[in-house]
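Only one protein chain is missing; all other protein chains are in place.
Labels run A, B, C and D following the written order; every chain starts at residue 1.
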């Protein structure tokens, strides 16, 4: 058996997963929050202003064109990357769920959707806020903006199907199918700036060298990236755990759990 | 034996509470008409190639059309569920007039399907680059026009509730009746855009709304009795 | 005992003949999507107040949108009846691939709901004052684009066929997938209007159509098996 | 009104009632009456027209000929309002609401029997403990019981019951009989249909046999 599948099978028993999720979700939230706080403080130059000998190391200069408004990048870019990464992850879970019929993967895929939708919404909102000073308009029908909006609709579609079918497993399979079909959108979002001429900025950031951005601007972004990933892990485990419990309502181990909680 | 028969207000409360509970139980469904309108707007902007100047000119017409189409598609859900599970039969046997219950039901349907759309209108107007000066007129015309659309739609929905697959027929029956509302509603914004006075059209819509409030529930109730025969 | 199992062509003929007979028995229903598109176009013209110059500029976008919406609303009828009366079950047990039957069914559905609309397009274009030079491009883009829309729509309709009240959800799911088709379809006409070369967009649509013909039936068949489980 | 003095007109009275559908007669000229404190049992095969008759009497369908009088007065919609409790093939329940919410809605629209509360009605039909269960999760028999609770709660004196025994187990049949007895004792009247003869209420009952073209 495929090792990945075997791992899922081992973790896949609902009580085991419940214990796993209950243990690790809070760590995801806590560490993610910590990293994001560091990232934001760093980005806003709060760390640089702290009285410490290393203060200068934390300085993030204002952009020579955009002034301080560029700092919204530290929310916009991590959220944008997460919006796509979560969809990809959801599609992977969905594929495993469809092919090997692993229930845990159905649950995980469905737990991805609302979180990814939230990241997408954050991307859209922060992008609009940034767009007003930069382009003079909140919104434009630019390829990248449009495709990102469509990504939001796809997320909503997945959530919608999952909610519209009564049988949880059939619902999850139908929604998984849509998630897999929707993956074609990801490269389009990513390369839309290359294929069509676009208002939106092209590929500028490389985390490992060759970036056209000032190197001092990079570290807070890394903190934000790590922070959003960890936060996502926490949210995913929490949501999956809730769904898992809901599906298992009435089973002995859930009743035992409820009893011991009381 | 016959106990206290319910007053109009009590019956209205019962229907309104039930609808609110149902919407809450199926939150996702309630937002679908709004989503549809958003999609129509997005598609139109894309079809036009996103030219901001052209978009601004047709923005109010597109918004009106999108709201109207979304309302049209949700008409199906106005009475169908109640007819299929027998609730309408029980309403017909109630000591309060059927028209009154229909009015409350229609009002709740409007509040749960169209009102979210009105709230989202400023955002959608921004997507279409509608000039800011026209927004208040647009909102006023929608606030007066959409309840009227719902009332007219209720009559059509009542007429077709007995059919198995009414789908597009509802639209075909409703659209001609919607035309005057659309003409005055979109017309008021267009007038404002040209610097003309738009209050005339708005007054007309208001008058229509009053007439609709009085007549449509009775007509819909009569139609329901015919359709469910 | 097992007699001659039907060839692909024979099965295709059986489905096509049946669909033609059904359309003939319910002639009125077949024209409804076209009627709907006409009404959307008329409503839009009314909402714009009939300004000919503005209309001409947005004509191709409106036509594309109207055709797309009409197709969207008729998606519901693609598989639902066959699912409800058990025909799909029998198709699944047939010795010919389900994807093949789905392809034929989708083609017949396109021919009976969208083709009449294509035939009416020159007339509708006239209503919207579309410049005559753009008409051939518009027709070409619709001829390539609408079958692709039907194929994509078939996948979505298949996914939602098991739901009791799919209504607006179908639209919500289909529209994001329709966007590229719309962008290139309407884009080709817009390019022609600006005197640019529109063949690129048309080639892309053609390529999409080929891909759709190969993949969509398989995807729709898989979705049907999931939804009817 | 526990007294059913003979001077009172019958609760329900029909004369020469005919119904045709698509020019096909469903049931022929028919006379019937239901007094207070009395049950009328309508029997007939599948498709004999029992449901149709009940719907005509309830005013949900219009008869072609004949007249229906309620409490001695011509049965107009206004006259019928609040007098008729109808339990048909369709339960009139929302699958997404709880049992209690469903009862509250229907009682709000149709009124309540004096001194009865929805929760009490639930208990009366053996659904105590199911107050918050969604109707979606009830079995067919439990739904039927909820419909009976609705009827019990309603202030209507005249009950029209279409196959009240269907879907019910023995305890449920017993419950229907008890409810009918109690209702008649309180001065109500009942008209009920049944398919075969598997159950009928142990009360003063008249019988109407419906055959094709009767």
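As a working rule, a contact is a pair of C-beta atoms (placed from the backbone, for glycine too) under 8 Å apart; a residue touches a chain by one contact, two chains touch by 3 or more.
Everything numeric in this text was worked out from a predicted model, so none of it was measured.
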Among C:36, C:64 or C:91, residue touching the chain not depicted: C:91
Interface residues of chain C (partner: the chain not displayed): 1-6, 10-11, 13-15, 17-18, 21-22, 25-26, 81, 84-87, 89-96, 101, 228-229
Absent-chain interface as seen on chain A, which is shown: 167-169, 247-248
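As a working rule, only the chains that are shown with their structure count from here on.
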Rounded Å distance, chain A centre to chain B centre (Cα mean): 37
Intercentroid distance (Cα basis), chain D paired with chain C, Å: 49
Residue list for chain A, restricted to those that touch at least two other chains: 146, 153, 156, 160, 164
For chain C, residues that touch 2 or more chains besides their own: 169, 172, 175, 179
